[in-house]
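The excerpt is restricted to a subset of chains, each kept in its original location.
Order of writing sets the chain letters: A and B. Residues in each chain are counted from 1.
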Amino acid sequence: MTRIRHLVSVEDLASAEILGLFRQAKEYAGDLRGWSEVCRGRILASLFYEPSTRTRLSFESAMQRLGGGVVTSAEMSSSSAAKGESLADTVRVVSGAYADLIVLRHPSEGAARLASEFSRVPVVNAGDGSHEHPTQTLCDLYTLWIEKERLEGLDVVLAGDLRYSRTIHSFVYALARFGANIVCVPHRGLELPEYVVRRLREEYGTEPVRADATDLGDIARESDAVYLTPQKPHQLSLFTDASRLRVDRVDAVYMTRPQTERHGDAEVSARYMRLSSSAMAAAPLREAIVMHPLPRRDEIAAELDDDPRSRYFTQAARGVPVRMAILAFLLGRLELEAQPPENEPRMFPVELGVNPCPNTNCVTHTEKRHLRLGFRLTSRDPLRAACGYCSHEIPIGLVGCSTTRHFHARDSATARKIRPDHLVFFRDEQQAMALGFSAAVR
Amino acid sequence: MTRIRHLVSVEDLASAEILGLFRQAKEYAGDLRGWSEVCRGRILASLFYEPSTRTRLSFESAMQRLGGGVVTSAEMSSSSAAKGESLADTVRVVSGAYADLIVLRHPSEGAARLASEFSRVPVVNAGDGSHEHPTQTLCDLYTLWIEKERLEGLDVVLAGDLRYSRTIHSFVYALARFGANIVCVPHRGLELPEYVVRRLREEYGTEPVRADATDLGDIARESDAVYLTPQKPHQLSLFTDASRLRVDRVDAVYMTRPQTERHGDAEVSARYMRLSSSAMAAAPLREAIVMHPLPRRDEIAAELDDDPRSRYFTQAARGVPVRMAILAFLLGRLELEAQPPENEPRMFPVELGVNPCPNTNCVTHTEKRHLRLGFRLTSRDPLRAACGYCSHEIPIGLVGCSTTRHFHARDSATARKIRPDHLVFFRDEQQAMALGFSAAVR
């Protein structure tokens, strides 16, 4: 039997697979009503632990357009969960015979990864806290791909709240992966987080460069623009001075709303940037399409709705054909001429039962039963690890080896030589000793 | 491309279309299970901003009996709307690719009209506050048509809360339109509102006549009955004394529940009229069918449930075939040999950005973004205008012309000569002057 494919993160798909899905989505979009035999007899279960009408309806519409059935729990949090059932158990039951695919929305980060470990059918992550929302990212990428007929080398401006927007972070990695350049124009104080920039550098070879964004006019007025670009010669050669790039032709402006429910700052909302016709009049934006993950509030002026460059409603509509392709693929009703990702990030078990994840919103803290703590090594030198569920970096004070029961300095040569499945992380010496470890003898 | 047809108000359908829909509904009702190919591949989105199980299930059942798919948000108010999304944006997204038709329930009056302006697919109004609920009206009318094999000349008693019942108002216009006579037997204090009576007179040529309802016995005991009849000779000739008609043969009694959630009067509920077997024993009611929009509380005694004249449950069941016909028609899967309404009420833009609508529950007050204020002229002499969304009459103190920047008395000859698209309404001189208008020079 082939292993079950899940879509928890965009990383679960190889780049060639993504492009294959896009080609299929384009075909579906040609006539949304002509595919009602593709998933006949299959059932999708929508399990939403927090409400999200847009995402839910988009998935359910996609499944029905493919001729499949849908069972929905739009308010999971008020039902089974209220009876104290673990997410793992719920998923085991629903994947038993109720459904052939599960779409999961959950407030805890890492919830979809957890679900995928216990499910007998494919799990699609429809948003897990601030962590991932891969189908949204794929829809965004698809819009760029459809509109510009390529992804590599595109110049994409990301504007607004770059700190708290889950959408932005996933999108940024996806852009980097396909070789697009990113111009960050954040609301002041809502810059792209440092760990995102570092991951871009370490995993995607993308370098940030200070950019001269004066040509962008209004939308960059109050921002220190940063240009993130794949470090490849053909890219840099586009610019005369790589140390201070001039942004003079933008392919897309991706605007985001202030995530007030996360930072709760009324003041931010009041001063938040607003994309208007005049802002879009800047010369480099002449052919830039305008994107937005929606819902918007006031950050895009209504006057732009009729602007031919505005694509945010089309972008939302494209969620249906893209999700159709994803569902058909995961349900085994669509074959792609592409190989799955080769080196899947391996998850190592966390020893000693002490949860090292610092993220209080991580599913490892909210769902304590039926969970096997795990981490991934994100870097060997310097030694860095991330929570296997929510991907937050694990703060490492000292490093232990579960066989020698010794602990070592994090950046010591010995630490680097410990086999990953023997690695134990400690906040400090006190914790290490409390857990029965001792300092390494020389 | 043909323009999209919506069903926001019964007025959106020509009378011949309505009768065409009824004929089709009758055919559907013959075997509800035999039509599962009609809307195959189409998707209906149920967007309910306030709960209404009966209406929602009826639409969803109708769509499924036609073989179509359904995506549902039974609690819209707790999801997208909570993120501050405008109704206009929600409709644009859902109508993008999610659905081929939108059924909308919303607490704000005029919401469905607003939605129809932004939708790329047909919008069906499933109730907008106290304003319209056209499919309910069509189901009621259909029951009369099926049971009595005609509509013209029927004598229909409307009993109970005629003031706050949305159902009653729409039904009254529909009856008038098809030439039925209406006998109003209101609970005291809950008479048909004056503006409804005026609209009946002005738009439908229906005149109220004081009726002698003593023959109706119990149900009219505490009421001053009013008889509303189309002013056509063949009608009046039925009665010996047109100034005080005798109601001696009734075709239907339409009972309504007290709308306590609107008038909040516990006392009304306590004394509210109650239709019982003894009330239905009055001679003129011998062949009258009993109708009720449901849910009922105590206003129809349970003993009537088995009375062969009772039709309220059948009436509710008929919601399915009627809605099937409506959905099939709006989705372009049913062709009617009838022309659409010719003179659609034109909506003129409201100038100066001051909202003249006095209805605080109107969507123009609750949904401020993405809304173009508009009004309809309901009468030229006297000059009368209604909010383009909720249909409430606009209080007109003075009338201005947006080109001359002069204001005039409402009933002046000059006022009547202003082109509708130049008309501006003012509460008073102060407001007119504040907005830069001056008195007309003679």
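Here is the rule we use: contacts are C-beta pairs under 8 Å (C-beta built on N, C-alpha and C of every residue); 3 or more make two chains touch, one makes a residue touch a chain.
What you are looking at is a predicted structure, and each value in this text was computed from that prediction instead of being measured.
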Of the identical chains, 2 are shown; go ahead and state how many the full complex includes. 3
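Going forward, only the chains that are shown with their structure count from here on.
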Residue positions on subunit B within touch of subunit A in the complex are 40-43, 45, 69-76, 78-80, 82-85, 89-90, 92-94, 96-100, 369-370
Interface residues, subunit A side, partner subunit B - complex: 29, 32-34, 36, 51-54, 56-58, 60-61, 64-65, 70, 72, 74-75, 261, 294-298, 302, 305, 313-314, 316-321
